[in-house]
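One structure is given here, and the rest of the page talks about it.
Shown here: the complex without one of its protein chains, the others still in place.
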C-alpha cells in the first residue's frame, strides 16, 4: 500500500539516498567494519564529499544551517534508509553521538560555542562525544552520578570516571554531564552539561573498551574516560547550571526516534538478506529454503513486526513534530523497548536462515548481531522503559509511587 | 498523543458510543452472557431501540441506507468501542455475520433480494447467517468444498454439510457457499453463493455446536447444518454463477478489519480491567499489585502491543478506503494473525493479574478467554495467513510456488 | 528409551491403569463433563466398584490403609496415567482435594478424627474439601487471612469468608484454615486447621462459583463459603494450635507432585490427540496436516517440553522419597511453574492443530483449556514461585530480603 507519511520534500530524496547506499556504501561496508576504522577514513571522506556534492549531506540540518530543513517525520524516513548500512549515518554526518550533540547545541549552546564547535561539527570537519554513563553507577538511575564539577572562580574543576563515551577516540570535544549543584533540594537540578575540548591533558582516554570482541578505534569505539581535575571555563557550560538533566531528556527525545529508525533500517536490510537467501539456497534440487514453511513463517512474522515498529515510530515522530516532545513521553518509552526487541528478533531469524554463513563475517548480519545487542541496554534498558511506561499509565488510575 | 485518525464525523460520535456502553451495556453484559440468550432478547431490544432513537444504530450503513455514511477508517474506530463489550456490535446491529452479509448483499445482491432480505436485516428486524465452513474439509483450503448445488431448471438443489454457521439458530436466511460449476477449469470459479430462507424444511439444524463448554442459542451459537436436497430458485443466487470464491474474498476484506478492531476493543477493555485490578488489589498493606515490577511489565508490553495492533489495522483501513481492497492484500493477512495474537496475549495477562478472580465469570475476561481462542482459527488460522503473506513477499523475489 | 523410574511394583500396574482408562473412562468422559455432574454419579460409582474389584482403587494409600504402599515416585507415574482423563483420579479416589486431606489427616489427625472421617474418605464413601483461599486477600500471601476461630471454652467459634473451596458442594466435611492465635509474635504460627462437618447450619454455601462458564456441581465445583459463628469442638483441630501454616506447607509438597503429574498426563493425552489429528486430517489429497513443517515443529517442541517436565517432577518425587520434602523446596517451586507453563503451551498447540474442532466440546481439549488455565494460578501463581525460587538462590549468594 502507499506510504501515507511521504511528503513532497522527501518523495525525491528517498530514492536518491537508497541509490547512493546501493551504489557506494553496501559494496564497501564489510571491508570497512572488518578493518581498523582509520584505514577507511580516506574512502569514507570521499563518500562524504560525494554526498555533499549531491546535496545529500547532513539531512538533519535546518535550512538556516545549510540543511534541507526536514521535519522529524521526514528525516526519520531518511534515517531508516541510512540505517540499512552501519556506515550510512556516518557518511551523511548524522551519526550518533554527533547528531545528538548538534541538536543539543543548536538549541542550548551560546553563540560562541556554536561558532567554535557546532559549525565545524555540522560541516563534518570534527567529531564529538557525549560523556554521561559511569561504570560505578547503574545507568538505569540517571540521578546517580559520581562525576563532579566544582566551581572555582570562572572555572569548573571536573573530576570523574565515565565509560561508554562512544567515539571519544579522535573526538574534538566531549560534552560531559557532571554534578555542579550537589546541595540542590531538587535532585533533578544537580547536574550540568559542560563542553570539554579534546584531546586534553587532564582527560585520560583509559581505553577503547573492548565490546563484543572489538576495541575498535576512532568513530567506531566506546571510550573509557577519566577526568583528572580538568579545568574548564564556565562559558563552556551548555544551558543553565543545574539543568543538565533536563537537557539530557531533551537530547534523548529525538535521539530515540533516530535510534529506532536506524534499527528499522537494519531490520529491512536483514529482512532483504533473509529473503534473498530463502530464494537462492537450494535444499535439494528445486526445493529452496523459502519453500520451507518455517522460513515462510519467519518471513511473515518479521514483516509484521517491522511494519508495526515503523508505524509506531513514525506516528511518534509525527506527534512530536506537531505537539512537541512532552506529548509523546509514553510513546518514546514504548518505541524504545518495542523496536529494540523487534530488531533482536529479526536479526536472529535472518542469521538462522543463513545457517553457517550467518555467523561468518561474509554478510553484515554478524556485525549487527554483535553490536546491536546493546540496543536493549543503551539509552535505558528495556526494563527501565517498561516500568516507566507502566507507572505513567497506573498514575492515571490514581496510583502513587514512591520514586517519581 | 492526539489521535491522527480522528475526523469531524466521528469526533462527536466516539464519546457518545463510549458513554452508551458505559451506561447501558457494561452493566448487563455479565448477566446476558451467563444466561440463555433468548432470555435477554427483550432487554437487548430495548437497548437497540434506545440506540436507534439516539441516532447511533447501524453505524456501518451508507447514508442512502439510512446510516451515517462513515468511511471504513471511521467505522473501524467505532467498532473498537463497540468491541469493548461482547454485546456492543449486536446492540448496534453491526455484528458478524450479519454485517458481512449486509456488505455482500449491498454490493452484489439483486434489488429483489435487497428489498426482501437486506432491508429488514439493516433495520435489525431479522438475523442471518453464512454457511461456508465444512466439517469434512480443512478450512485453510477454501477450494475444498463438499456442498454442491445442482442446477435443475430454474432451481438449485443443494446438498451438503456445514458447521460453524454462526448464529444459524433463529436466523431468517443463510447465504450458503456451494459448488455449482465442478467442471470449471479455473478452480476459483466453481462455487456460488446462494441465499436460502430459514427455517426451511430441507435445511436441518443438526445442533448448536457446543463450543468451549457452551452450546449457546440464538445469536450466540454456532450451527451445524445439513442441506437435504434443498431447492432454491436461481434468483436467490448472489452475484454471478461461479463467482462465490471472489465474493467470499470481497466479504473477507472489510470483515477482517471489523474483527481486528473488535479484538482491539476487547484488548482495551481487558487492559482497563487489568489496570483497575493492579491499582485496587493490595498484596500487603499499601503495597498494591501494580507496585510489582512484573505487573508493570505486563502493562507496558500490553500497551505497546495494542498500540502496534491498532496502528496496523487503522492504516490498513485507511489504505482500503483510498486504494481499495486489492492494494492491501498483504496487510489484511498481516493484521489477521498479528492482532489475534496480541488479543490472546493481552487476555492471558489480564486474567493472570486477576488471579483466581480472573478464571471466574465475575469478570467478562473469562468469556473472551473462551470464545476468542477461536480468533487464531476462524477466517483462516494464523498458519494460512503467514504462509500467504510470505509467498506474496517471496514471489516479489522471483520465487515460484506450485500452489497459487 | 527405557523408563529408568520403573519399579517392579508398578511395572504391571501401569499398563492395567492405562487399559482401564482406555476401556472405561475415555469413552464416557465427554458425556460426563458436558452434563450436570450428579447425573453421572451412578456410572462413576460403577467404575469405582470395578476399580476396587480389580485392586486398582486408591493407589495412593499405604499398605496399612489398604493400598499398595507405593512410593511417591511410583504413585506419580500412576497419577500421570490417571491424569489423561479429567475423571481418572476421581474414579480411583485419589482426586484433589481429597487426596491432600487424606495425606494431611493420615499424618496429623487424631485417631478419633481418623476413624470418623479419614476411613470413609479413603473408602470413597464420602468426599471432603479444603477451605483456605479468601476473596478479600491475595492468595500469594498466605499469611493474610480474614477467617478467625475464637476459642470459647472447648469450642472454636469460626467466622470468615472463603472461596475456591473446591468440591464443597456435597462434601461431608471441610478442613478450614483460620486464625486462632492472632497475637503470636511469629506470624507463621497464628493459624490452625479445623475440621468442620458438612452440611452445617452455620456454614453457608453461598454459591458454586461460575468458573470459565460453568458453575458445576458436586465434585466438579468451586464453592464460596461463609462461616457464621460456626462452633466446632477443639478436638476437631488437626495438629497443634498455631501450626496451620506448617501443615499447609506439608500438605502442599506432595500436592504439587500430584498436580504436576496430572498435568503431564493431560499433556500426553493432548499430544496423542494432536498426533492423531496430524496423521488423519488431509489438507489436500494425501498431503496431511502432519506433513506441514510447522505442525512437525509443534510436535517436536511439545515432546521436548513434556519430557523435560516429567524428568523434573519424577526427580523431585524421587528426592522427596529419599530426602524428605525439605530437601526439595526449590524443586517443588520450580516444577509448579515450569509444568503449568508446559501444560498451557501443549494444550494451546493441540487445539490449534485441531482447528475449528479444537474449540468445540467434541474433544476433551476444550475442557482442559478452560479449567487448567487455573494451573498457573492455584497453589500459588507462577509469580510467587519464581520469586520464591530466586530468593532461595540469591540468599545463597549472601543477599538479604526484608520479607522472608
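When the chains are written out, they are named A, B and C in that same order, and each has its own residue count from 1.
The criterion applied here is as follows: a contact is a pair of C-beta atoms (placed from the backbone, for glycine too) under 8 Å apart; a residue touches a chain by one contact, two chains touch by 3 or more.
As the structure is a prediction and not an experimental result, all values here were calculated from the model.
**Student:** Among A:37, A:130 or A:369, which residue is in touch with the absent chain?
**Tutor:** Counting the whole complex, the residue in contact with the absent chain is A:369.
**Student:** Touch as defined at the start, partner being the missing chain; which of A:124, A:223 or A:358 qualifies?
**Tutor:** Hidden-chain contact among the options goes to A:358.
**Student:** Taking the full complex into account, find the residue in C:328, C:346, C:364 or C:377 that is in contact with the omitted chain.
**Tutor:** Selected residue, touching the omitted chain: C:328.
**Student:** Suppose we count only contacts with the excluded chain; which residues of subunit B make the list?
**Tutor:** 292-294, 297
**Student:** If the missing chain were put back, which residues of subunit A would it touch?
**Tutor:** Considering the whole complex, subunit A reaches the absent chain at 34, 133, 135, 138-141, 144, 163-164, 209-214, 281-284, 289, 292, 294, 351-352, 355-362, 366-367, 369-370, 373-374, 376-378, 381-383.
**Student:** Extract the touching residues of subunit C with respect to the undisplayed chain.
**Tutor:** 1-2, 4, 275-276, 278-279, 288, 290-291, 293, 295-297, 299-301, 303-304, 307-309, 311-312, 315-316, 318-319, 322-323, 327-328, 330-331, 333-334, 337-338, 383, 385-387, 389-391, 393-394, 397-399, 401
Here is the rule we use: only the chains that are shown with their structure count from here on.
**Student:** Of all the chains, which has the CA centre nearest the overall CA centre?
**Tutor:** Taking the mean of C-alpha atoms per chain, the most central one is B.
**Student:** What's the distance between the Cα centroids of subunit B and subunit C, rounded to whole Å?
**Tutor:** 38
**Student:** How big is the gap, in whole Å, between where the Cα atoms of subunit A centre and where those of subunit C centre?
**Tutor:** Subunit A and subunit C have C-alpha centres separated by 52 Å.
**Student:** Quick check on subunit C: which residues sit in contact with 2+ other chains?
**Tutor:** 292, 294
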